[in-house]
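Worksheet: one structure, shown below.
Excluded from the complex is one protein chain; the other protein chains are retained at their positions.
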Amino acid sequence: MISPTVFFVAIVSSMLINNVVLMRFLGVCPFLGVSKKTESALGMSLAVMFVMVISSILTYLVYHLVLEPFGIEYIFIIAFILIIASLVQLVEMAIKKFSKKLYKGLGIYLPLIVTNCAILGVAESNIRDGLASEYGFGGGLQVAIVTAFGAALGFALIMFAFSSIRERLDHANVPESWKGVPVSLVTAGIMALAFLGLGGIV
Amino acid sequence: MLDKLKIALTLLVVGAIAGAAIVGVYTLTEERIAANREEAQNADLMAIFPDMDISKLEREEMDLNYLVERMTAYDSDGNELGTIFRGISSSYGGDNTVLVGVDRDGKIVKVIISQTSDTTNIVRDVIDLLDTQFAGKNFDELSHDAPSGATQSYNSVWRVVEEVSLQIEGDPTQEAFRSVFEDADSYSVVFTFEDKAFTDEYVIRDADDAVLGYAYLIEYDEDNEVFLIVDKDDVFKGFVGIDNVDSDVEDAIVYYDDQIDSDLVDIMADSGDVLEDAINDLQPIVEATTRIDKEHVVRYQNYYDDEDDHVGYLYTGYSSGFNGMNVIEILINFDGEIVSIEVVRTSDTPEYIQPDVIDQLDNLYGETSVDGFEADDVFAGATSSGRSVLNAVGAALEAFNERDGE
Partner (left out) sequence: MAEKKVAKNPMKPKKKKDTQWTNLTKGFIRENPIFVFLLGMCPALAVTTTMETGLGMGLLVIFVLTSSNIVVSLLKDLIPKEVQIPAYIVIIATFVTIVGLLTEAYAYELHQSLGVFIPLIVVNCLIMGRATSYASKNDVKSSAIDGFGMALGFTGALMLIGVTREIFSSGAIALGVYLPFPFEISIINTEMYVFNMDTLGGPAGGFIVIGVLLAIFTARGNALKRKREVERQAWIEQKKKEAAERKRKKDMESAGDAA
């Protein structure tokens, strides 16, 4: 039985201390591309959360139940990216079929997720951190799910915060050549500085 | 249909070629990768003893709290350079693997974090400290000084170093017990006395967890600590000093040597010092009570009422509450019913334990089991104090039933 502290620490650390965007530089493309409006930022975050948790489960299972027993861990890149790509496709089809409203909200973000390195990055780091050897197969899966959820929360937090900042930046008097992405990147840098300070909390 | 077949076939062919290519490259690079990985692991070891001949390294697995491996390093001429310990200790991000190199004089050569799951910039704060805090020092010179904001990472290193220190310097308590019981493997404090010449009561066990004996910690004077040791049948096994005691303490200990192996209750105590007090304090306890090897309850004694009739048994239970150890005496009659419960000593806040726990205890009187009681219900407002009482009461009832069955 894993103590609740492990889960709590996993969620705080993957959400804030090792924030996917600001500390691990994963998912920077959607961060720059889709964060212009709060609404679309939230849509993207929801879609990412959904796919990240499910793909973490699937990649964990495939790695430990298929790749490891056969001793072919080294093809994990192909396996993982195919899992993620087909998962996104499936999710897209399912959402389209069952909820038109949800599809309208999330549909356009789903294809973008395949190339979101946060998904693959989190799945990979779950494996690399050796969760299965630390907590046992089942326990490792639980921690992996919580970590993925925390990472997605961290992504959503940054997307939301950043889109709010950007909506204001649009009205700020920024020098011509700094408009748009450059000033956003510098803003993100300052946010990253702030997040460095969270390092000591656990 | 044909189209679909063509698609499937194309994917299959692409996949097959891709698979073949990867397997080809993998077989080509497999050995080199394995060699690289091992070299990278050894790189940390080499950093500790640069003159080490890695092929001469002797590895030995360990199974302690943190230490997992002990390696003896030799140079190319076969001279022993020192020992490297590998320990794994958890931090907030996961496990940290720590290497501690110790030279032949027992000095720390280097402490290295060879693997970490913690955030880089936090670990960096700790790594910066490793050389100044540990390298080149003796174990008794170390001081725990965690950098702010990286306490967990630092502590994970500290725990490993501490355990290495026990390995190198030896654990004086364990050594003291070993000098009496050769098979002593583990020990733990089971009870703490107040107003006696001794404080902590230790139980000493062998590798199979069977009880070998008991020890009572006596503070002889400010600098010296001595154990009064008895075996499991309360036969006196003498006094043993912890670490190196002063020569006059040594003399005091030797005073009792000719009485070793007599029953404790028969010992003549007349040395005129704290050792005499210890024996005098322990004799009545041993005489009146029977020991119980059970969590939360240490001993029981026959209980006589005012008319000197034997009416039941009085169990001495203990359990940690909110603040520290609580000691509880439980009186159980021959029918196995609780007659009374008394909290004789508590470290918990009096305001909590008084109205919320002690006044509720009579709810338990007449019960033969505490299974139906939840600390949250019975002692609302003082749950942890209440739970500690329930632990002790439950253990006493269990001990009573087990005794009955004999």
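Labels A and B are assigned to the chains in the order they are written; within every chain, residues are numbered from 1.
Just so it is clear, a residue touches a chain if its C-beta (ideal position, glycine included) is under 8 Å from a C-beta of that chain, and two chains touch if they have at least 3 such contacts.
A quick note: this is a predicted structure, and the numbers were derived from the prediction, not measured.
Please identify which residue in B:I22, B:A47, B:L64 or B:V311 touches the non-displayed chain.
Checking the options B:I22, B:A47, B:L64 or B:V311, the one contacting the hidden chain is B:I22.
Across the whole complex, list the residues on chain B that are touched by the chain not included here.
3, 6-7, 10-11, 14-15, 18, 21-22, 25-26, 28-29, 32-33, 36-37, 39-40, 121
Residue by residue, what part of chain A touches the chain that was omitted?
Touching the chain left out of view, chain A contributes residues 22-29, 32-33, 74-78, 80-82, 85, 114-117, 120-121, 124-125, 128, 175-186, 188-190, 192-193, 195-196.
Just so we're on the same page, only the chains that are shown with their structure count from here on.
Where on chain B is chain A touching in the complex?
Going by the criterion above, the answer is residues 18-19, 22, 26, 92-95, 117, 119, 121-122, 148-152.
Any idea which chain A residues touch chain B in the complex?
Touching chain B from chain A are residues 9, 13, 17-18, 23, 74-75, 78, 129, 134, 196, 199-200, 202.
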